[in-house]
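Shown here is a partial selection of chains from the complex, left in place.
Labels A and B are assigned to the chains in the order they are written; within every chain, residues are numbered from 1.
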Amino acid sequence: MSEIDLTITIGSLKLKNPVLLASGTVGYGNEISEFTDLNKIGGIVTKSISLKPRKGNPPQRIVETPSGMLNAIGLANVGVETFIKEKIPFLEKLNATIICNIAASTLEEYIECVRILNNENSITAFEINVSCPNVKDGGLIFGNDVLWVGKITESVRKETSKPIIVKLSPNVPKISEFALVVKKEGGDAVSAINTLVGTAFDIYTRKPKIKNVTGGLSGPAIKPIALAKVLEIKRTVDIPIIGIGGIMNWKDAIEFMIVGASAIQVGTANFINPNVSNEIVDGLKEYCKSQNIQNISSLVGSYVI
Amino acid sequence: MIIEKCIVQSIEKVKSNIFLLKVLSPNISTKGKAGQFCNIKVSENDFPLLRRPFSIHYIENESIYFLFDVHGEGTNLLSQKKIGDIVDIIGPLGNGFNINEDFETAVLVAGGIGVAPFPLLTKSMVNKSIITFYGARNSEYIYDKNLLNINYSTDDGSIGLKGNVIDLLKINLKNLDKQKIKIFGCGPSPMLKALQIFANENNIKCELALESVMACGFGICQGCPIETVDNNYKLICKDGPVFDAKEIIL
């Protein structure tokens, strides 16, 4: 058998393999590059960038839960300007696709961010975060409202010809309605899922374990939910999906591809094993070899129901 | 920063609830400095999910020691390791203590298991004089190997002064020239806070080793902020865990 083809095409976005690093779980790439070869993976989704820098929420920001964790980072980030000046130079040197994730509290801010960042050649695509559960403005007010998601997609579409991926909230009964509106308004793909709203309390102080009271649940605990959301979209809307949620190893990645994900993102797992993305790429190859799969893209949505 | 699979060379309960773990770590051991820490995967499976951070307690040849308290599920699992087990460790993480500053006497102030980083710090400062103040619940919680000139305090008075370590420090520091010392503190937050106030009020050089719940331990999750006096956040894992007492708001 000749070399296995791991490339994936999502609209006009070409990835050398389906393994991406999820927004907010790799910063801007520098630190994790000490542990893993970023040139080997399909791409990096940068930490959500907002127009102005954000300090983020006060501590305590995270807590471990059964097979998961809650975070309420609150979109701490350096802001568009510093991002361009200080972070892009490192990212530019990589032989991996750079997807820039954008968060905002107003429609105008989304538009402005995309307009500015559209000039950066090293940015190949945008992921629009409409689903952060940890900020007061925007976040789930947008993400759980199909009209807002449509409007945001439509507006950023006008600003760029680069691929637009909209990152959906799982905190809704029918995620496929959101995927549909993204498609209708010219989005190229959706990513699913962002975190689920959760909380944890200390039974002696009776205080929330994270200062923000609620946080976003990620990790293996949410994998079954994420898989069901991806499958729901795949079965009802014809739009490429990037699968996210609790992926810890190559088996989880394959499971997401089978239910319909064209590519996958690794989030929480990076914290535990910062080299996991490279191991997943190897695992995908081995799996394809053992299953006689020539093009990994043939796995996408290949479920047997 | 390295991910290393380390073999457990020994593990023993050195005191009520306190364990000493020795692992063979040819790579991390050559780089680790006092005040830095490692993030340890305490199990071979996904439970518990996150690594657990521990100070580098001591380094000897190619071995690293960790001194830890059994606290919850994670430390419980770690305490059950056996000789020959493989433990997955990321380190060395963060910045260590700054011992190159201009001071004559290092004043080490430890609260409880906060003593963990001090043996390596003691070993690192060959050309300084060292005084150690060590406070704990009672004598059953004291493990003082590889420390120098130790003064004790315990809540119950079972050894040393009956009282807290800050009281102990205040009593004993009177005789020293405050310009020529540097305090190194590690322990529970209330103790660090008291120490910070004391050091800053008396204008004594002081570094504090902080703790925070951590997801990654090396700067990618932003889970471990500490507020600075200039109204910003720094990351305890990456910018710390050691901070100048003048720099942070506890």
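Basically, contacts are C-beta pairs under 8 Å (C-beta built on N, C-alpha and C of every residue); 3 or more make two chains touch, one makes a residue touch a chain.
Quantities reported herein were computed from a predicted structural model and do not represent experimental measurements.
When all copies in the structure file are counted, the labelled protein chains give the formula A x2, B x2.
Keep in mind that, in the parts below, only the chains that are shown with their structure count from here on.
Centroid to centroid, with C-alpha atoms defining each point, chain A and chain B lie 36 Å apart. Contact residues of chain A toward chain B in the complex are 24-27, 31-32, 34-35, 47, 55-56, 58-64, 67-69, 71, 73, 76, 219-220, 248, 268, 270-275.
Against chain A, in their complex, chain B makes its touches with residues 1, 3, 41, 46-51, 90, 212-227, 232-233, 238.
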